[in-house]
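Heads up, one of the protein chains got dropped from this complex, but the rest are sitting where they should.
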Amino acid sequence: MSTSHVYKKIEMVGSSTTTIEDAVKNAVQRAAETIRHIRWVEVVETRCHVEENQIAYWQVTVKIGFTLDT
Amino acid sequence: MSTSHVYKKIEMVGSSTTTIEDAVKNAVQRAAETIRHIRWVEVVETRCHVEENQIAYWQVTVKIGFTLDT
Amino acid sequence: MSTSHVYKKIEMVGSSTTTIEDAVKNAVQRAAETIRHIRWVEVVETRCHVEENQIAYWQVTVKIGFTLDT
Amino acid sequence: MSTSHVYKKIEMVGSSTTTIEDAVKNAVQRAAETIRHIRWVEVVETRCHVEENQIAYWQVTVKIGFTLDT
Amino acid sequence: MSTSHVYKKIEMVGSSTTTIEDAVKNAVQRAAETIRHIRWVEVVETRCHVEENQIAYWQVTVKIGFTLDT
Amino acid sequence: MSTSHVYKKIEMVGSSTTTIEDAVKNAVQRAAETIRHIRWVEVVETRCHVEENQIAYWQVTVKIGFTLDT
Amino acid sequence: MSTSHVYKKIEMVGSSTTTIEDAVKNAVQRAAETIRHIRWVEVVETRCHVEENQIAYWQVTVKIGFTLDT
Amino acid sequence: MSTSHVYKKIEMVGSSTTTIEDAVKNAVQRAAETIRHIRWVEVVETRCHVEENQIAYWQVTVKIGFTLDT
Amino acid sequence: MSTSHVYKKIEMVGSSTTTIEDAVKNAVQRAAETIRHIRWVEVVETRCHVEENQIAYWQVTVKIGFTLDT
Amino acid sequence: MSTSHVYKKIEMVGSSTTTIEDAVKNAVQRAAETIRHIRWVEVVETRCHVEENQIAYWQVTVKIGFTLDT
Amino acid sequence: MSTSHVYKKIEMVGSSTTTIEDAVKNAVQRAAETIRHIRWVEVVETRCHVEENQIAYWQVTVKIGFTLDT
Partner (left out) sequence: MSTSHVYKKIEMVGSSTTTIEDAVKNAVQRAAETIRHIRWVEVVETRCHVEENQIAYWQVTVKIGFTLDT
């Protein structure tokens, strides 16, 4: 990582019926469709959506940091 | 809302001479010009701009969440 | 308010299609069905639910403080 | 706004029986009796005082910023 | 979700020897014994209890939101 | 403390004319009238009510954690 | 407390060699020399100054709220 | 600044081997390549990257606010 | 610093076209015109005002602590 | 746990290619090489390091509490 | 205090059956066994351990600052 790098951070929410990790992966995977140089993810908030008194899926808000210079 | 949804959140500041609610609406209305599936808004910060010792307008910072899939 | 008072605080979310104030009132009104001596409300978080890119209703999270002693 | 400006911020609580906006206005109006160049207001905290299980008035804590240089 | 809904949020701590997700599920399961319409969970804090220098179990503090209207 | 424990936390405000510690004790004592297995208290906020420019009593907001199982 | 009240809050630091409560009282006492209608105090931060590895005195930062009207 | 303005805020990280101010400037300069009406910057977080026990460069996270209306 | 000291803290915003440090100095310098015994400064928030996509000046919010007793 | 206990807390960052839980375990395991009586862990922050647009490993910042008295 | 000083801060938890102040003193006393130049203490968190619905002891988390240069 050279000192001239500038990064941008975007905020996304990923979902998963299984784990917190999987919800983060889904957010990263979706971001990777349009962003090339993702470098890090910060987990900001973890929630669950509940249906019929069971956890239906996990919703994890993340900030995704990526390199802007090419 | 299916579990495969991924959301993105952007941060905007709306203004209004009348109310906090109207400032939020102006931010949402402007976002809706380029975003199709807005789902929720989180009010982050409320300020007023003051001119001649009167509240000239309200400035409300919001996070706007919208669906990325489809 | 005597010094021997003990208060309890509960957290609720009120909704309204019109204003933030109305959403708070709806939460207080609902709490008042089972609580007798509400004393104060603290606004914790303000959100909107959006449908068809319009603000459908306001959702305001509040803490409601009430007297426990009789 | 020139770069040599220095601002001071004070913290006040305004009240209103009607709206959050009106409570902020009352705080600004009172501050304007002794301060000449108010520039902005930051809403810090919103509370309600409740009497007989009805919202009696709104209490809004604000920070008021004003120019010190003349 | 109609606009007249009012939600209540309670704070609980769930435990699990295996995962964070399981600790949250245990809290929800216990809450579901007395609450009918749980809608969402917010993860507030994650801790571990350690015994003999090994993680003995996870303790996750959650806020559980549920519908009050019937 | 076994791993199957689930705790609930409630928020209360205790008052005392003498000390912060006594205000916390009053909140716990009141909670203990209806709750059997209180385990811990977290001090959240400390305030004083002032009358005739003297501290009249201390008001301490606490979260009280107790065991739900058995 | 009428609805037309406006309050001001100032931030002070009181000291005491004995207790946290005494440090708060010293701040209030000093504020009372120039302010007439103090209503409440919020404890913001508690520190100790240490000399020769002993607590020399407590330093408590408080916000003091007082009535501006009349 | 007219009351009909709507602003957008993006989050970036700028780097510099020399100063915090220079890292912020680099972030603004990079943002200015694609954004026309930047109005303000909020410094969110300051970090250093360390190599061979020396500060190699400063990394400053900023929020950049710009006008959306034309 | 004797234990009987009471301090007051005020909040100011200083500006500078050059550095964060200079903006703080300008706030302190302005405060020193009317306050005699400033003891410390806490940096609360750092912002930049941007004009023509260049940082025009730094705006630093500070809390200034000073001795009240003489 | 007797009342004379004094605890120390240290801050560590653990890594894992698989789960958040595993990253915490790695931090605890490393701490256990030099600390004998670890009692609890508080999860402070969760991040991922991303390589080639895939989550390469999880990085979890924890505070580890342990008994100082023997 | 000369300008060349560098301080280190450690985080500890002190306990006491009597008061918050005493719990802080116990933490400082224990730290003073191995640290020579303690200068200040910051109170970070206050909790109570409860046994048989009575406060058994106070647990106060503190940050302890001390001089590193000799």
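Letters A, B, C, D, E, F, G, H, I, J and K mark the chains in the order given here, with residues in each chain numbered from 1 onward.
Here is the rule we use: a residue touches a chain if its C-beta (ideal position, glycine included) is under 8 Å from a C-beta of that chain, and two chains touch if they have at least 3 such contacts.
Note that this is a predicted model, so its numbers are computed, not measured.
Peer 1: Name every residue on subunit J in touch with the hidden partner chain.
Peer 2: For subunit J, the residues touching the absent chain are 10-17, 26-27, 30, 49, 56-57, 61.
Peer 1: Under the stated touch rule, tell me which residues of subunit H contact the chain that is not displayed.
Peer 2: Touch with the absent chain occurs at residues 19-20, 45-50, 53-55, 58.
Peer 1: Considering the whole complex, not just the chains shown, which residues of subunit K touch the missing one?
Peer 2: 1, 3-11, 63, 65, 68-69
Simple rule for what comes next: only the chains that are shown with their structure count from here on.
Peer 1: In terms of residue-numbered contact pairs, which of A-J, B-D or D-G coincides with C-E for over half of them?
Peer 2: Repeat interface, by the over-half criterion: D-G.
Peer 1: Relative to subunit D, which chain has the most distant C-alpha mean position?
Peer 2: Farthest chain from subunit D, going by C-alpha centroids: J.
Peer 1: Distance from the CA centroid of subunit J to that of subunit K, rounded to the nearest Å?
Peer 2: 22
Peer 1: Determine the centre-to-centre distance between subunit H and subunit J, using the mean Cα coordinates as centres, and give it in whole Å.
Peer 2: 32
Peer 1: Can you compute the centre-to-centre distance for subunit G and subunit J, using the mean CA position of each chain? Integer Å is fine.
Peer 2: A distance of 38 Å separates the two centres.
Peer 1: Enumerate the residues of subunit C that touch no fewer than two other chains.
Peer 2: In subunit C, the residues touching two or more other chains are 10-11, 19-20, 49.
Peer 1: Provide the full list of chain pairs in touch.
Peer 2: By the stated definition, chains touch in these pairs: A-B, A-E, A-H, A-J, B-C, B-D, B-H, C-D, C-E, C-F, D-G, D-I, E-F, E-J, F-G, F-K, G-I, G-K, H-I, J-K.
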